[in-house]
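A single protein chain has been omitted from the complex, and every remaining protein chain is retained in its original position.
As written, the chains take the letters A, B and C, and residue 1 is the first residue of each chain.
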Amino acid sequence: MAADLSRRIVAEALGTAMLVATVVGSGIMADRLTDDVGLTLLGNTLPTGAILVVLITILGPISGAHFNPAVTLVFALRREINATAALAYVIAQLVGGVAGTLLAHAMFELPILQISQTVRTGNGQWLAELVAAFGLVFTILAGLRFRSDAIPWLVGLYITAAYWFTASTSFANPAVAIARAVSNTFAGIRPVDLPAFVVAELLGALLAMALAGWLFSEPKPSDR
Amino acid sequence: MAADLSRRIVAEALGTAMLVATVVGSGIMADRLTDDVGLTLLGNTLPTGAILVVLITILGPISGAHFNPAVTLVFALRREINATAALAYVIAQLVGGVAGTLLAHAMFELPILQISQTVRTGNGQWLAELVAAFGLVFTILAGLRFRSDAIPWLVGLYITAAYWFTASTSFANPAVAIARAVSNTFAGIRPVDLPAFVVAELLGALLAMALAGWLFSEPKPSDR
Amino acid sequence: MAADLSRRIVAEALGTAMLVATVVGSGIMADRLTDDVGLTLLGNTLPTGAILVVLITILGPISGAHFNPAVTLVFALRREINATAALAYVIAQLVGGVAGTLLAHAMFELPILQISQTVRTGNGQWLAELVAAFGLVFTILAGLRFRSDAIPWLVGLYITAAYWFTASTSFANPAVAIARAVSNTFAGIRPVDLPAFVVAELLGALLAMALAGWLFSEPKPSDR
Partner (left out) sequence: MAADLSRRIVAEALGTAMLVATVVGSGIMADRLTDDVGLTLLGNTLPTGAILVVLITILGPISGAHFNPAVTLVFALRREINATAALAYVIAQLVGGVAGTLLAHAMFELPILQISQTVRTGNGQWLAELVAAFGLVFTILAGLRFRSDAIPWLVGLYITAAYWFTASTSFANPAVAIARAVSNTFAGIRPVDLPAFVVAELLGALLAMALAGWLFSEPKPSDR
């Protein structure tokens, strides 16, 4: 990593803030402009996928562009980031994420402080979050192995798909989930529903790490 | 191919499962959110195109990312994969595809086991499937000849177009077709309509192989 | 050009056929699925932009992927293709384009032979076609000068934009215009409106050629 820790932390906070401002802000915009919920999700999906490509490209060289505690956890377990930096990253992601929600509220002239009342619970939702985070972390680890220059596009496109193919619209990120709990708008989630989402996301991430560890290992000559 | 056969088979099964989960899952999501069928198809198209770019990029280096028995057949006929591996690929694609459907049902809390009742039959549908598979295989073979790094994008964009310009919404893949037969949702197809779809897809693939064989052959000096 | 003339002509005919089948077919599909004309145009735009990226990438190495008499004319005037080949290209584009329309009709089980009754005339439409073809040819010539590897994307994205910012939805291609005259569906145009469209398109192409000739010429040292 070329940058010192203070710059890396600022990059994580800024990137997570911009990501959450996009998720929450585009949800508010789409919800205001149309009564068709399918179109609202589309107006939420395209900006989220697009900003992910941008943020990972421009901040990746500074911090690695995790923007996601589940991703940071995996890199810490793989010893690609040390424990102190990992903790600092997660704090920056949480602070940045909530700041992104507040910024979106301010731009749309909504009450700055809100608590979501959107129910998101049940086996289907939890399985969806596990699948969503599995796919995200698997995509990142595969990208690092084979095409690191393509990671911004891979993540942006993966999330574009996952918004639609997972029943939970793919939060896949504990920091983003927490930030969305303080917005009673389209993208919100009840605080009481957070813990199960976070657990499912972390499980999905660890599952991806395990599978990638086997699938992308170098084959032994005797395997041929 | 860098990976041993067990990893290649897992990659084929995983990739086909994620592809089908996206096709079926995004169809369910879109169908629930809007009453406008045009928007439903759009909400089905974008995730499918996006996940294809991702899956082919991240699993291509392991297995070649066929995810499609028609593609595996063509590579077997071109002697780029041996018969044993080809058979294993097709089985993995079939198993993975059905697993993807079941996963989508579980995420959306629908009955896990279903049989589609969606009628898809007639000359127009069969011609559309032939055209769809022709275009897909032709695109892959041309990509391999001229721009192998671009194949993930080429396939994702081709299917994005083919969902709309073919009357059948472009299944173009016998494993995906079979997997869609066990889902009575937007993406489904009646089992009785499967055989003709599979035949049309294989014919289209063989036609593409023949045309590509001539069009992309090296010109003889005397042709100039 | 690596390929002999027969392969080049087949590539031009095949590419124009696939392009027109996409334009006409996706228009029929979108028109059937939704009553919202904005959504219909979107369902027409995305497939057209996507297939252009694919077709130019996979057939460009064979024929240059003109698919458009206005483009072939400009290359002939720039002496980058000889007159015989240019004439053969234009015939292949016209034949391929009409074949693409017929293929779309067959897939959607419509009468194969149709004549459009869609009125597209007036100063605004003609100006729009001039602008559309100017932008297309200017984009291609600039791409050839600076980023030839990016031309498939540049053309696909340019047409994606031009479908919406030109009042005519950007035909920008005499062969495609003629092929659309034999389809009485969303993408159609009355035969009587064709001549003015073709003239406007050729004028726009020549204007782009002139501007590009000056703008992309090497600056003389004394200009600095």
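To be clear about the criterion, a contact is a pair of C-beta atoms (placed from the backbone, for glycine too) under 8 Å apart; a residue touches a chain by one contact, two chains touch by 3 or more.
Computed from a predicted model, the values in this text were never measured in an experiment.
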Practice task
Going by the touch rule at the top, give the shown chains the omitted chain contacts.
Solution key: A, C
Completion exercise
Sole touch to the unshown chain from C:Asn68, C:Ser116, C:Thr139 or C:Thr185: residue C:Thr139
Exercise for the section: Write down which of A:Leu59, A:Ala162, A:Ile178 or A:Leu215 is the residue touching the left-out chain. Expected result: A:Leu59
Fill in the blank from the handout: Touching the unshown chain, subunit A contributes residues 2-4, 6-7, 10-11, 14, 18, 21-22, 24-26, 29-30, 33-36, 39-40, 42-44, 46-48, 50-51, 53-54, 57-62, 103-104, 106-109, 156
Problem - Residues belonging to subunit C that touch the chain removed from view - result: 36-42, 45, 49, 122-124, 127-128, 131, 135, 138-139, 142-143, 145-147, 150, 153-154, 157-158, 160-169, 211, 214-216, 219, 223-224
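In this section, only the chains that are shown with their structure count from here on.
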Fill in the blank from the handout: In whole angstrom, the CA-centroid distance of subunit B from subunit C equals 28
Practice task
Indicate the whole-number Å distance between the mean C-alpha point of subunit A and the mean C-alpha point of subunit C.
Solution key: 40
Handout entry: Contacts with two or more other chains, residues of subunit B listed in rising order
Key = 36, 39-40, 42
